[in-house]
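Only one protein chain is missing; all other protein chains are in place.
Order of writing sets the labels: A and B. Residues in every chain begin at 1.
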Amino acid sequence: MLLIHCPYCEEDRSELEFRWAGEAHIARPENIAAISDEEFAEFFFLRNNEKGLTYERWRHIHGCGRFFNAARDTVSDSFLMTYKAGLPKQPVPVAERFAAIAEETSVETWEQTEGDAR
Amino acid sequence: MSGSSNTTGAFRIKGAGRHTPARTARFTFDGKSYTALEGDTVASALLAHGVHLLGRSFKYHRPRGILTAGPEEPNALLDVSRGAARRQPNVRATVQEVFDGAKIASQNRWPSLSFDIGALNDVVSPFFAAGFYYKTFMWPREAWHKIYEPIIRRAAGLGVAPTEDDPDHYASRYVHCDVLIAGAGVAGLTAALSAAATGQKVILVDEQPEVGGALHYDASTMIDGQNGYDWAQAAAAKLKAMPNVTVLTRTTVFGYYNHGFLGLVERVTDHVARPGRDAPRERLWQVRTKRTILATGSIERHMVFANNDRPGIMLASAARSFLNHHGVAVGKNVGVYTAHDSAYEAAFDLKRAGVSIAAIVDSRDKPGEAVLAEARKLGIDVLTGHAVVDTAGRLRVSSMTVARNGNFDRRKIKVDALIVSAGWTPSVHLFSQSRGKLKFDEAKQRFVPDIYAQNSVSIGACNGTDDLPELIDEAITAGGGSVVVSGENRFDWTGGMIGAAEGAGPETAVKAFVDFQHDVTAKDIRLAVREGMHSIEHIKRFTTNGMASDQGKLSNMHGLAIAAEMLGRPIPQVGLTTFRAPYTPVTYGTLVAHSRGDLFDPARKTPMHDLEAAAGAEFEDVGNWKRAWYFPNRGETMHEAVNRECKTVRDIGGVFDASTLGKIEVVGPDAAAFLNLLYTNAWDTLKPGKSRYGIMTREDGFIYDDGVVGRLAEDRFHVTTTTGGAPRVLHHMEDYLQTEFPHLKVWLTSTTEQWAVIAVQGPKAREIIQPFVEGLDISGEAFPHMSVAECTVMGVPARLFRMSFTGELGFEVNVPADYGADVWKAIWERAESMGACLYGTETMHVLRAEKGYIIVGQDTDGTVTPDDAGYGWAVSKKKTDFVGIRGLKRPDLVREGRKQLVGLLTKDPKEVLEEGGQIVADPNQPKPMTMLGHVTSSYWSENLGRSIAIALVAGGRARMGETLYVPMADRTIAVEVTDMVFVDKEGGRIHG
Partner (left out) sequence: MAELATRSLPLSGVHGGSAIVRLEPAAPATRISLRVRAEDVPALSSALGVDLPMKPKTSVYANGRTALWLGPDEWLVIDEGESGLMTAAANSGALHSATDVSHRNTAILVSGAGAASAINGGCPQDLSLDAFPVGACSRTLFGKVEVVLLRTAEDAFRMEVWRSFSDYAFGLLSEGARDAAL
């Protein structure tokens, strides 16, 4: 079970208190009524689903109730940092990034093992 | 009863072992009664009586005995019970402690353990080679369901699960600590002493009943000048007395998950003859630790040689445990086959206890000099550079066949037990589960921890640290404190091998078992490679090596080495399968813990629940809520009750519990602006004291929720949501408020449970509530339809809505929840005297359908726009923004021919359609038919004396009057498309 640092409660809390809320830093267009079908599709339907470092929104729904942003490594499933909603995309500190990369190679993924077999 | 060696077994060694001779326990095995000593495992108790045959193997039904003395046991799986419901299959005899009255039975045999029909599989074993299932049961396809699957299912699994409900209860607890230490051997105990000295909160866990780890069997190690095992017990006592330390024994760390989260299972009563009523059978500990010290030790490997699986063949360390801890000799004339020095120490201990050692057969030319010298001193025959190439004995090993390596001359040596060791495998399971990366130690042919993914450290044998002083230093450092512990080993160990031993190599066809539980032999692994499996993950799945309940604790390394040899690749390149939780099997009861019965899920009850139950209500589940469904009079069927309720509400009146509807208080100067953005309707035009039906869409334009919203003041709205939608609607609103519209001065608060809501509907509704309402004129003129006001009801502050979900004159009385029951009682008393009824959700559904009011989630399914639902009027044309404004303009949402909600009337008025029934234009068209839509709501309307239905139909509103068809399995039903309002089309009644 993940341990998530809530930037509002300023404390690490169990994943149980949180809810995932999709990719972060996708702003609703201010002139949404006027955008094209393609722009709407880009805004509403299309997500990157990145492998590795990903920015996503979480809500401390059973805690302070706040939405916030998180940088998470989808390979190691570890949180690299969290920060308050409304802040621009934050760079992941070098130390965390290094740790994450070290970890990435240590995880035996399906691609690694199956890739070998081919 | 006395604990003399006669009653507790002929193989008890006087003066050996750590159990108290006077404390005995009686149990039965396959119906025969035995006496054991308290502290015995089932394995040691049976061995004490000379019983080695404990079970049959999975595939070949070969006789099997006890291979180990610990949790890694793959063979000795038994059925242990204290009654029909308290029966547990697949219990490891080497872990289960004997308790008085235990009923123990062998598994996977018929008709008896010593004569088993299934053993025929052993004779026809060429047909059961690796990959057999995949190849044989491929064809014909149809045979799968009827023939192959039932056979495989019957054959699969060793034990039989009990069919009764589990009468035990299980506990669960969250706990936090600074340091969690897994394993309480020398390393774990030393680390715990060291960590505890720093004042940190320490939890020390060990799966055995007592701390000590390897000191259970290793009787020669001295620590701090005393016998190692005694030192361990003293250290544990010291730790237990410290307030910052928790010592958990009989507790297994079964999973090491992300961010320092570990799962532990504590076996609380499985070893107790008469457990206390309050004691749980097992307790789940969910630990969050800042740091983890892994001191999980190592597991001895067996030797892979022909017929290495007979009862009586076991690990050397196991024999040592049975002797030194339990005081039981595993035989009277024991052979030893080893590639590692540790087995010598087992031979020495046995020899000193009076057991004769037939010979030590060592596959190496050069064993450790110290053990060799000691063996000579004790007069033990050592055959170096030799191998055991076969064994004999049907139900128990009776001899070993020995040959010099590379030589064909064989000789048989009689034995009644054969103890083996191929060396030790570090227990890196938890390290690997924590996503740590292993490295291969070429010199010692083992995987050891390399790169850590979490804040943890491995110490001792699981880290490949063999030397005792070095291990102690490592442990003290890991603990972070300063303590002094000194220890010495009698002998340094050398040696070890992985893979098939002499005589079981590539050119042979013998049954040399790698994985005992799944009957995987060295030959099977080689076959897998020959058939093209080149990844260890594929080899594992093809052969099922390591896939049994022991998860390959003994077999993985051997399997890997055999595969690597076949592939001609170094071991690290062939890989190691990923270790996954749980380390050992965990009962479902433990994982479920409290979540059963009343605590399985919260049963939410409204404040009026008990009164409704007393009035005879039947309840239905809506989310977690228990809602009154209908109120049958004595002898009434559901249908009769609902018909009566429907009639009574329209003729006189009815009282309905609407408390479960979601309620959100929206407060702040920008409240109207916020609701404008969240609903399709306009709210700034709504005056305080008025309410309006609102529709909420998602950004994609589809209906998400609906409800009546009342404006209590300029800056305060009382929003209602569907019962099931309440939490997600609040979440959805918070999402937009916090992240898209944070500039708005408005706040949201859930008030669902603040208010008890009593809906009074029907022509007499006003007359019914009139006397209870104070400080408000509720006449039709002063308080028309869709009014809302704060007033007093029976002396308590209330919110009164004039609204209707029935099409009748209606009110919803909101009173603070604690007053709900009393106000309900009073209103119902009066309503009843006037001939009104109580009604439930079923009648509510029928009445609303008669009026064509939709239920979000029943008539809509996440692909329905307000216009599709016939609620286009609820979408403001003036607003420049709201959630869904752009989505509603998408080409697919504005195209012609979309499915629209319409009414359906069956040509036969008595025919009630099935909800979900598909609708077609031509019932005679070839299949697959073009389906126009489906029935979303369908009821018998007693008020109309006929059935009614609502359906989603492609281009529905342009089809008024058309005849369509609903094909059913046995007939086709003709229906006419109508509008959705079936009762009071003019809508006059609601304004009554």
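Note that contacts are C-beta pairs under 8 Å (C-beta built on N, C-alpha and C of every residue); 3 or more make two chains touch, one makes a residue touch a chain.
Keep in mind that this is a model prediction, so the values were computed, not measured.
J.: Among the chains you can see, which ones touch the chain that has been omitted?
T.: By the stated touch criterion, the chain not on view contacts A, B.
J.: From the list B:Ser421, B:Thr606, B:Thr697 or B:Ser804, which touches the chain that is not on show?
T.: B:Thr606
J.: Just name the one of B:Pro570, B:Pro669, B:Gly897 or B:Gly987 that touches the chain not displayed here.
T.: Answering carefully, the residue with contact to the hidden chain is B:Pro669.
J.: Considering the whole complex, which of B:Glu620, B:Asp651, B:Asp735 or B:Glu753 touches the chain not shown?
T.: Missing-chain contact among the listed residues: B:Glu753.
J.: For chain A, enumerate the residues touching the unshown chain of the complex.
T.: These residues of chain A touch the chain that is not shown: 1, 8-11, 13-14, 16-17, 62-66.
J.: Even though one chain is hidden, which residues of chain B still touch it in the full complex?
T.: 169, 171-176, 201, 268, 276, 278-280, 283, 286, 288, 594-595, 598-599, 601-607, 624-625, 665, 667-669, 745-747, 749-755, 771-772, 774, 793-796, 815-823, 826
Simple rule for what comes next: only the chains that are shown with their structure count from here on.
J.: Between chain A and chain B, what is the gap in Å from one C-alpha centre to the other?
T.: 26
J.: Which residues of chain A touch chain B in the complex?
T.: Against chain B, chain A makes touches at 1-3, 12, 14, 19, 21, 27-28, 32-33, 35, 37, 40, 44, 57, 59, 61, 65-67, 76-79, 85-86, 102-103, 105-108, 113-114, 116-117.
J.: Could you please specify the touching residues of chain B with respect to chain A in the complex?
T.: 257-261, 286, 288, 435-437, 451, 453, 534-538, 575, 578, 699-700, 731, 734-735, 738-740, 742, 880-881, 885-887, 889-891
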